[in-house]
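Pasting a structure below so you can have a look.
With one protein chain held back, the other chains of the complex are shown just where they sit.
Chain lettering (A, B and C) follows the sequence in which the chains are written, and residue indices restart at 1 in each chain.
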Amino acid sequence: MKLLAMSRNDILLFVGFVIFTLAGPIILEPFGAGYPDLLQKFAIFGIFALGFNILFGLTGYLSFGHAAFLGAGSYTAVWTFKLFSMNPIPAIILSTLIGGIFAAAIGFISLRRTGIYFSILTLAFAQMSYNLAYSVLTPITNGETGLQLAQSDPRVLDVALGRDYGAVLPSSDFFGLEMTGYPGFYFCAIFLIICFFIKIRIFRSPFGLMLRAVKSNQNRLNYTGVNSRPYDLSAFIISGMYAGLAGGLLAVTDPLAGAERMQWTASGEVVLMTILGGAGTLIGPVIGAGAIKYFENIFSAFNDTILMNAFSFLPEVLQSAAVSVTSLFVGEGWHLTLGALFMLIVIFLPGGLMEGFKRISAMIKKRMNGGSDGSASSNPTTSA
Amino acid sequence: MDAIFLQVLNGLDKGGAYALIALGLTLIFGTLGVVNFAHGALFMLGAFVAVAFKSILSLEQVTIDPTRMTAWGTPMEIRQPFVEVWFGDLGATVLEYSVPFAILAAIPTMLFIGLVMERGLIQFFYKRPHADQILVTFGLAIVVQEIIKSIFGANPIPQPAPEIAKGMIDFGVALGFDAGNVVYPAWRLIYFLFSLSVIAVVFAFLQFTTFGMVVRAGMADRETVGLLGIDIDRRFTIVFGIAALVAGLAGLMYTPILSPDYHMGMDFLVLSFVVVVVGGMGSLSGAVLAGFLLGILQSFASMNEVKAIFPGIDQIIIYLIAVVVLLVRPRGLMGRKGVMEH
Amino acid sequence: MSKFKINRRTLLKGSAALGVGLATPTIFSSKAWAAGYTNEPKGSTVTFGFNVPQTGAYADEGADELRAYELAVEHINGGGDGGMLNTFSSKELKGNGINGKKVVFVTGDTQTKSDAARASAKRMIEKDGAIMITGGSSSGVAIAVQGLCQDAGVIFMAGLTHSNDTTGKDKRANGFRHFFNTEMTGAALGPVLKNAFGADRTAYHLTADYTWGWSQEGSIKKYTEQIGWKTAAAVRTPLGAGDFSQYITPVLNSGADVLVLNHYGRDMVNSLTQAVQFGLRDKQVNGKDFAIVVPLYSRLMAQGAGENVKGIFGSTNWHWSLQDEGSKAFVKSFGQKYGFPPSQAAHTTYCQALLYADACQRAGTFMPSGVGAALEGFKFDGLGNGPTEYRAEDHQCFKDVLVVKGKENPTSKYDVLEVVEVTPRSQVEYPASLLGGELGPYNNGSA
Partner (left out) sequence: MSILSVANVNKRFGGLKALDEVNLNIEAGTVHAIIGPNGAGKSTLLNCFVGRLKPDTGTVTFDGKSLLGIKPHEINQMGVSRVFQTPEIFGDLTLRENVLIPAFAKRDGAFKINAWNSVGDEKDLETKAMDMLADLGIAEKASDVAGQLSRGDKRRLELAMCLIQDPKLLLLDEPTAGMARADTNDTIDLMKRIAERGVTMVVIEHDMHVVFSLADKISVLAQGTVIVEDLPENIKGNLKVQEAYLGGAHL
């Protein structure tokens, strides 16, 4: 089957990715990140960033409104739970679809402009969605509190199939397997793997080549007989569907959809994830997403008590000094570390974390080859 | 009628702040070609110059009064600002006028911050993609605001206007309205006039000085000006300083209207980008025009009569205008072709 | 529920399939699964999860909550001067931890966002083994985290949350609130406003356009209209509007003589500062002095509004100038440790930590259903609010409500509010059915 015809490097990358993802709970445990919620977030925001990179990394269109599709996906999924069934499959399908439809509408208008004008258009649409979801659209979104499940929800499909959740609030389950905890993570991980596979295909396909041509020289592309608009729009819709899927998965693992998921800062976050990991690379955005979520959840949790213990080997004077210096960067200061990280990465590693890895591996290779060959400058089209 | 008139005033006042921030932002776009996500942080820093200035002025002499106790059982501390201890009433007056006086401190401070930022960071990003510029300046904005938070905390810090500017001015009478119908806070009028004069000074500076001429030429065609043997980079450094100063002053004078907190820069960031884009990237007059226009339309959209027809319109008006303007006029109100389109 | 059994089985299968069975991390072995409830403490310690805003607009309030929690843990473990443990009517806690276990704690940042708050609560439950979650500084977050705790099978002791929904429409069996709500604020403010401003008044509301704002607006409308006031208009303002001038100028000539600011946090600081700037505090309308009301006061935020709060009425859950033994003990112990008086956020979170600890001690277990039963209908005193009851029907504390007003001549920067009246509990009590919602059964989760 042609579908599996991938280059050796891509197969290695994909297999490595699958192993790493499935073994995530074990690999990440020593880093304090091996618990279900964070693992789920890694997978979900990995999907979000992967999709964003199809748009930004390939076509160069910098959208500041992708959080709107994530939010739309979440609301769709929760509504699907409420109205139809607690089974995650219909919710996932519908949220992906709604993400795509939303993206088609917003993309159709926004793609009439390029550069920063495009960015501001997408930002404007996302902010309008957020502001309305927070206030006027409360009947649909439940505003500030966020859309939640209730015992009294109709769930017509579940009822038709004779499923009764009794007095407890239901949670999503995949034919009996509850979508919280580790099963929830593996459910997301499977989607992450599928999404990654699709992305490899897109990157290596003629379609992907056309998208990269859009970024490189849209004018030339048009004079080459290619209508770039539908390519741009397809990339926008695909990335919107990734975002909708990610939003749906957020709701599957945790059935609550809040408006702040649509805020511009959330859109900005996925931009940062992508650039931090390495825009235009296959795997970079997943790493960027992981890095930011790790900071948000782990660094913010270090409080003075933990620091005191960590520095307990020091004499008392030094201990409190070390704690007060460190506490600027962790706990309530985790934002500071994040900001500094952005700056350092972009100053010293313009290609994001992936460039860092590449440099390190090139260095190792050079060491091993006795510094003899100059072939370390890798071919850009085969970069991971 | 007077309601509409008041809303226009509100819009002009708001617009003044928008225009000042957008002016610096678009100046940086136009000259350096840099997307500065730290511009909101400069606005915030300006406001905190006022806070810091006042805190320095109100450094207190602490005397312990052992006869009285606090509610938690420690001796009561009697605090009196040194300026009052040393200068008496004069000191108290200086304290009261701390916001306007802080301008004196803000001018060198903001210029210095601008120069350091440009030389220390921004200059390495002239040729880098916009995405990199966004990431690095956004990172800087976070770092700056977290530093401010660790010094001043997260709560807003009140910066009252001088007593004399706290009142209202009933100038509607002069325009033929009934007395008491069109009254407006003095400080807000001062702010509006202040923003107008800063805009005028910036424009005059760019229009009538050699320096300004070179900068404008550089905005139009950087390479050619560079070929003439003019050291455009050094001038652009100064431009960055000026942009920082304008944003800082806008923030500083706004403090009696909006009690500053560490996060206020981010709140203005998105808005100022919308203003710049609606005005047209790299267009100074566009930024000013869009600033006032958005301010006024935002005020109108908040009127009960309008909200009754379009519920929630005041939540989205700014973005709605941005969408409409960009669809009708691809490069904003006064933008030039080819700027920031790739 | 057999959630964790499935987890474990799938995981084992997964790891076997991957051929990675070497060093099994602690997560697979440490969690015993024979016991009956989530995160049952096995060792010599029990872990509390403090979920407070550390970044964003409420970071200072969150920091104050955290201070109070640390103090509470210290007192429960027998450290310090014991604070309100000495005045608390229940004497079960002996200063040796709870049920013989020492209390330790973990912290997380809610960022005042539902998603982030749930993520950090989940981390504390899933990774750190927290037996309960407490804290927060907004109703949206409280309701979101409360729902999460219900699902996970741990107790949630709400922090600062003032919406009716927390113990109304969105109440949950595993959730408990010590703080008061908009309904009580309305009931307490109504008579005081009538006394201060008379019955013939017209109010103009500016309301933060989200759930809490609407809840507040509804309650104040209800109770002011009961005392004969009219409502000129109720205008919704976007959250974080910054400059409110476009909403304030229409008030000037509206004929209204009272402005009600249903805002909290920065919105309150800004709208109040600007309303005063527009001369509303000194204005005369219909021959009466114009009045501004801020239904929910927070002393921390009032400091941000500076002298603009002078003479402005509002309500608060607690204030450090109260002179009962409990408040005095708390202010003393907090003030000596940190050098300044505690905020109402600090007070309510300290109380919640103590109340939870006491309930566990009385129940002799940490199992949510057991602890909940001990809290339901629990009557206590000595925690600064006078006689208080945790009502069984909705897990809401009922106690006296403080009506305060901005102090004219503050003696320090913390001394910005003065207590005008202590509205007795009987006057603010309402039937649980009024606010709807369904507690549902307790969820003990699984081990």
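Keep this in mind: contacts are C-beta pairs under 8 Å (C-beta built on N, C-alpha and C of every residue); 3 or more make two chains touch, one makes a residue touch a chain.
Just so it is clear, the structure is predicted and the values come from calculations on it, not from any experiment.
**Q** Shown chains touched by the missing chain?
**A** A
**Q** Which listed residue (A:Arg112, A:Arg163, A:Lys215 or A:Arg359) would be found touching the missing chain in the intact complex?
**A** Answering carefully, the residue with contact to the hidden chain is A:Lys215.
**Q** If I consider the whole complex, including the chain that's not displayed, which of A:Phe64, A:Phe81 or A:Tyr231 touches that chain?
**A** A:Tyr231
**Q** Residues of chain A in contact with the chain that isn't shown?
**A** Considering the whole complex, chain A reaches the absent chain at 2-3, 5-7, 201-202, 204-210, 212-213, 215-217, 219-228, 230-231, 234, 379-381.
Quick note on the criterion: only the chains that are shown with their structure count from here on.
**Q** Using the average of all C-alpha atoms in each chain as its centre, how far is it in Å between chain A and chain B?
**A** Measuring from centre to centre gives 34 Å for this pair.
**Q** Residue numbers in chain A touching 2 or more other chains?
**A** 131, 134-136, 335
**Q** At least two other chains touched by the same residue of chain C: list those residues.
**A** 59, 63, 209, 236, 238
**Q** Please output the residues of chain C touching chain A within their complex, sorted ascending.
**A** Chain C residues touching chain A: 3-4, 6-7, 10-11, 14-15, 18, 20, 25-27, 54-55, 59, 62-63, 66, 105-109, 113-116, 118-120, 122-124, 126-128, 138-140, 143-144, 147-148, 150-151, 165, 170, 209-212, 236, 238-239, 438, 440-441, 443.
**Q** Per the contact definition, I'd like the list of chain B residues that touch chain A in the complex.
**A** By the definition above, chain B touches chain A via 35, 121, 124, 128, 130-132, 134-136, 138-143, 145-147, 150, 266, 270, 273-274, 277, 281, 311-312, 315-316, 319-320, 322-323, 326-327, 330-332, 340-342.
**Q** For the complex, give me every residue of chain B touching chain C.
**A** Spelled out, the residues of chain B in touch with chain C are 2-3, 6-7, 9-11, 13-14, 17, 70-74, 149, 153-158, 160-161, 166-168, 181, 183, 185, 187-188, 256-259, 261, 263-264, 267, 298-299, 302-304, 307, 312, 314-315.
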